[in-house]
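Only one protein chain is missing; all other protein chains are in place.
The letters A, B and C name the chains in turn, as written, and every chain counts its residues from 1.
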Amino acid sequence: MNPVFDLGTQLSGTINDTLVVSLPHFRPELSLAATIVLLLLCRMLPVARLLDSALVALGGVACGLFFAWSDFRGMPGLDWSGSGAAAISGRLELFGGLLAFDSLTAYIRLLLMGFLVLFILFTKVSGIPDREDGADFYSLVLGSTLGMCLMASANHILMVFMAVEMASVPSYALAGLLKGRKTSSEAALKYAVYGAGAAGIMLYGLSLLAGVLGTCHLPTMAKQLAQLAATGMPGGTGLTLAIGGLMVTAGLAFKLSAVPFHFWCPDVFAGAAAEVGAFLSVASKTAAVALLLRVVYGISVPATGESHGLELAALGETRHFITGVIALMAVLTCTLGNLAAYGQTNMKRLLAYSTIAHAGYLMMGVAAAVALAGHNPAAARAAVSAVCFYLGTYLFMNLAAFAIVALLRNSLRSEEIASYAGLIRTNPGIVVATGIVLVSLIGLPPLAGFVSKFLVFASIMEAVTLSAERPLMLILLVVGGLNTVVSLFYYLRVLKVMAFDPPPAERTAEAFPLVSISGALVTALVVPVVTLGIFWSGLYACARLAGAFAS
Amino acid sequence: MTGTIRMDSIFTSVLLHLPAPTAPVVAAVDWHSVLFLLFAGLACGFAIAVVAAENVVRMALYLVFSLAATAGLFFLAGADFLGAMQLMIYVGGTLVLLVFGVMLTAQAPLVSIKPSASDRALAGIAGAALLAVLLAAAVSVDAWRKPGVGEIPSPTATPLGMALVGVRVDDPPAGAPLTGRSGYMLPFEIVSVHLLVVLVGAAYLARAKRRKTPRAIDVLASSDPPSQGAVLAAAVPAVRTTSGAGGKSALLGGGH
Amino acid sequence: MAEFLIGFGLPGWLAWTVAALVAAVLLLNVIAGGALVFIWAERKIAARIQDRLGPTRTGGRFGWLQSLADGIKLLAKEDLMPEDADGLLFRMAPYVSFCASFCAFIALPFAFDVVGQRLNVGVFFVVAVLGLEVFGVILAGYASASKWSLFGAMREAAQVVSYEVPLGMCVVLPVMLAGTMDLVTIGEKQSGWFINWYLFHDPFTFVVFWVYVTCAVASVNRAPFDLAEAESELVAGFHTEYSGLRWSFFFMAEYGSMFLVSALAAVLFLGGWNGPIPVAQLLGLSDGTGDSAAYAVRLLGLANLLGKATLGVLLMMWIRWTLPRLRIDQVMTTCLKYCTPIAAVMFAGAMLWQLLLPGGLLPGFSRPAGEIREGWLEGPGGRPAGSAAGGQERVKEPLRGSQAQSAAEAGAGVDSGLATRSPR
Partner (left out) sequence: MGESILSGTVFAAGISVGPAILPGIFPLAPLLAFNPFTEPVGVIHYMIVGAVMFTAGVVCMALKRNALGVLMGIELVLNGANINFIAFSSPYLRGDGAPTLGLDGQLIALFVILLAAAEAAVALAITLNFYNNHATVDIDRADDLKG
């Protein structure tokens, strides 16, 4: 029973929690929400209609980026030297426990906001959306990103589901952006149907988990689960939890486009505009990985407390199960993504399979982190940091790749790999830029992709030596290595077409030169891919701080 | 039982004008269970009917019945507000929308698109397997198999409303962990942003595009054939799709 | 009544069933009897407005028995179904319409505590169930295999879904003032002089009442919003192909809904069963003073509410025969550009009024005191007890589900479920 109930105390507690604790850490999301309203208001007022909606959106997102950055800078323990001083996650619970605010939230939000700024610039240059659709398009993008920010901080079952829905439903509409085109509407329909189905399955799984554990709050769920596990999962709860967990995994895997829930990804990417593909492949994936970390850690690693050690030990079996599931999916995802990318003739489809493969690498990192969590917290933190670093570099690589596809589409009117033939004769700059991006996606030195892949593989290596999941991690390592080799061929094939094949006879238009607005955009996106390969300590310091969430 | 059943009072006090005798109420039939069976049967039966039906309009009708019966289950479980919301938003809003969509597309050949027999068999087997798994998940937890204690639930509208502004006034249920009880102000507020965005998206997709002057990028013909929505297509940036897909869609496009 | 029957030695379940049936039949009579009277009234009123006499022969000078004659004619009429119609749906549609209208009556109080099933979320329930009537119309439109019917159904669907938004907003306003969604409590909070009616609570409620009237007329498909059956364009809209008894079910549903929204307006804004002058209170009668007094008070309340609801129905008839039909775009404009914003602004205004002027402008007329909440203040955990609503005992009463598809299970079964359940 409650102690004596006092509405006044309760209310003032809520007001305090909301205004003093929560809202200051919620400013990036708030600025997104405000920008959405502003975008729609601008369309209503005749004077404001002259204003380009991209500018409004850019202003709002820049605001959000500023807040996200100041939040991130405000985290204790940001260590630029990378010397390994223990970072502190600075964990807070916002809005009465619905959201968790810690270094991972701050980092992912920073990535998302930074991505949005670049993305809006990119869409402005590439011309989709045009002026008339601008307000709709940016409302949808910002609304979806709002959901992704919540995905990165969800700490409650409702928020897990709601964030996924908030991120997905506007994306369905985005996939149908080119609404007069058959392929686009088909892509949207497939995405919506599969996405909604996956969300429904996830919800059912969440209901089972919540029902067994008697709470919806993720850290409390971990506590309850530890209690259950300590008593040996009485009364067949183990089976129910496993089924529920697998159903939740299905929903998360859909967002990650992990095998066997990947089939929507190539079709949606091929049917939707390349701009939307960039958004889905970078932002959506970043948020999905963050949510995976949240849920997995929320369930299987109890928060620090007096009985932390006991609970951590009790949850060993759970972590074993989770590691197994994620590692298995990672292996399948990576392999299938890379193998299927071979037969592709369309650049967007190829990038879609590349996205799937990269989701696999990211999941390997997550698996390693979970495997290490019970044995060596420092190594687990390093694994999470590696995943976070990967996300940071992936942002630039994939955005650059999609930007090149979109801008080439504008000038060549085609997204076929074959139509890129012989570009080196007219536009060597573009080919070099493409080459850098693709080589980085393969993960070859000295580019950003190499560093991130190296870090993830190093974590898996560490998991091989330190954790109890030795054979599994070995498999991961081997499969990851083999896949990298496999991926070499299809990425390089694109380069080969660009460099060595004769240009198609019917090509009339020229690709854009590197000295132009489009070229400047590509350059701006490619430069970080190169520099992060050499000067990576800054981003890694940020990623290390993000990894502190796992402490 | 006093002061609550009021249709009786019409009869007792208005028509008969007799005091109600105070005999002890002995009813062995658990009406809650009977009503549960009724609603559960309706909900499940119509859910299966949705699957079995081939006419999409009938499917929609069965779905209405199924979800309305679900609202009945909510009432029985003590979730009065949720039951009303289910009726109001789900049945009265979402499903009307869905039926609206059915009407818009219900041309004779599209009303019943039959799946092939092999699909049907496969779906039946997969469905049975899934049901078996879910039932196993439900049944294997001991605590859920116990009969309900029949604790009388308090009305939920006010506690729900208070929870939505962030204050929890309901008692924590017996046996529940004490931590992790949160107010729900954030989702309550943020869902409004979501609904706004979604409305914008739906309106964008549904409205015909009225462009005054086509851009240069649109004038260049694309290989995508003019479709049913050619009016809309005229305004869409031209992106040449794969020759294979384009050819295929040209075939399909020629078909109708 | 069930207790009464049990007193005669009937088994409990039988007693409850009988009680439920009686309740259901009583409610049914409200609709059926109401429809008889209202159809006659509509004819007379239409005639007077158009400067003619209307029915004059059947049953004397005023044509009293005209509706009855119509009913007999309808019963005897051949029941036609178009060849291409979807038989099942075609037959089902009128009953769906009728059931929805009928179910909403379950939660409607006719006087203090004279209600089929007192629901904690009564307002919502009534509005929600009323919104389900549209399915009958849509089904009828589709199943008739006639383009006129389908057009009518589509219009209806668009209209009803749109108007539920402002209607819901209007309804929320009295709910906010009363602090509960229980219709009985809302009515009881307006007891006393007419100045206590929520209509006169503040300027915002006064405005919102008229918005409610507009939306209510639209949501029951009456002119000038009767696009679903616009006879000048769509023959007869969704019921073009219906005849005989099925057609009459549509009409019963329509008049039932009209009565329902009027009665809801009466309970929400016009003091419910409380007359403009608290006669009973002035005479010193109340529920507590004895059985005969309670009986009289309730009967008076019943008369009050029926009178107010009838007035509302007559108002709708007056509107119908006075205003021309709107175009569909005008219907939507009225809803989205006028009703919804006005309702929203009025809601905000009433909220501020509550905050700033809780006592109202006229201190002489005191409102019934007491905070009525739904039980969480009087819970067992040492909480302060909230004052009771209208002197009625408000313990955490069990919730009994009751919006059954038919009324039989709704009225009764639930009650005894309780009885059995409580001893556990």
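Convention: contacts are C-beta pairs under 8 Å (C-beta built on N, C-alpha and C of every residue); 3 or more make two chains touch, one makes a residue touch a chain.
Remember, predicted model here, so these are calculated numbers, not experimental data.
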Residue of A:L208, A:A359 or A:M498 in touch with the missing chain, whole complex considered: A:L208
Sole residue of A:L158, A:L474 or A:L492 that reaches the chain not shown, by the stated touch rule: A:L158
Absent-chain contact - pick from A:T123, A:S139 or A:S185: A:S185
Residues of chain B (touch criterion as defined above) contacting the omitted chain: 28-30, 32-34, 36-37, 40, 43-44, 47-48, 50-51, 56, 59-60, 63, 66-67, 70, 73-74, 76-79, 81-82, 85-86, 89-90, 93-95, 97-98, 100-102, 104-105, 110, 113-115, 119-120, 123-124, 126-127, 130-131, 134-140, 143-153, 156, 159-160, 163-164, 168, 170, 172-176, 181, 184, 187, 191, 194-195, 198-199, 201-203, 205-206, 227-229, 232-233, 241-242, 244-245, 248-249, 252, 256
Footprint left on chain A by the chain that the document does not show: 157-158, 161-162, 165, 169-170, 172-173, 176, 179-183, 185-190, 192-193, 196-197, 199-201, 203-204, 206-208, 210-216, 224, 236, 266-267, 270-271, 346
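Note that only the chains that are shown with their structure count from here on.
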Computed distance of Cα centres, chain B from chain A, in Å: 30
Inter-centroid spacing, chain C versus chain B (mean Cα positions, whole Å): 25
Averaged-CA centre spacing for the pair chain C and chain A, given as whole angstrom: 51
Where chain B touches two or more other chains, by residue: 169, 171
Shared interface positions of chain A, touching two or more other chains: 1-2, 5
Footprint of chain B on chain C - complex, ascending: 1-4, 6-8, 11-13, 16, 19, 22-23, 26-27, 86, 88-89, 92, 109-110, 113-121, 124-125, 127-129, 131-132, 134-135, 138-139, 141-143, 150, 153-154, 157-158, 160-161, 164, 168, 180-181, 184, 291-292, 294-295, 298-299, 302, 373-376, 379, 381, 392-393, 396-405, 409, 411, 413-422, 424
Chain B residues within the chain C interface of the complex: 1-14, 16-23, 25-35, 38-39, 42, 55, 57-58, 61, 64-65, 68-69, 71-76, 78, 80-81, 83-85, 87-88, 91-93, 96-97, 99-100, 103-104, 106, 149-150, 152-159, 162, 169-171
For the chain B and chain A complex, residues of the former touching the latter: 133-134, 136-138, 140-144, 165-169, 171-172, 175-177, 179-187, 190-191, 193-194, 196-198, 200-205, 209, 211, 215, 217, 220, 222, 224-225, 227, 229-245, 249, 252-253
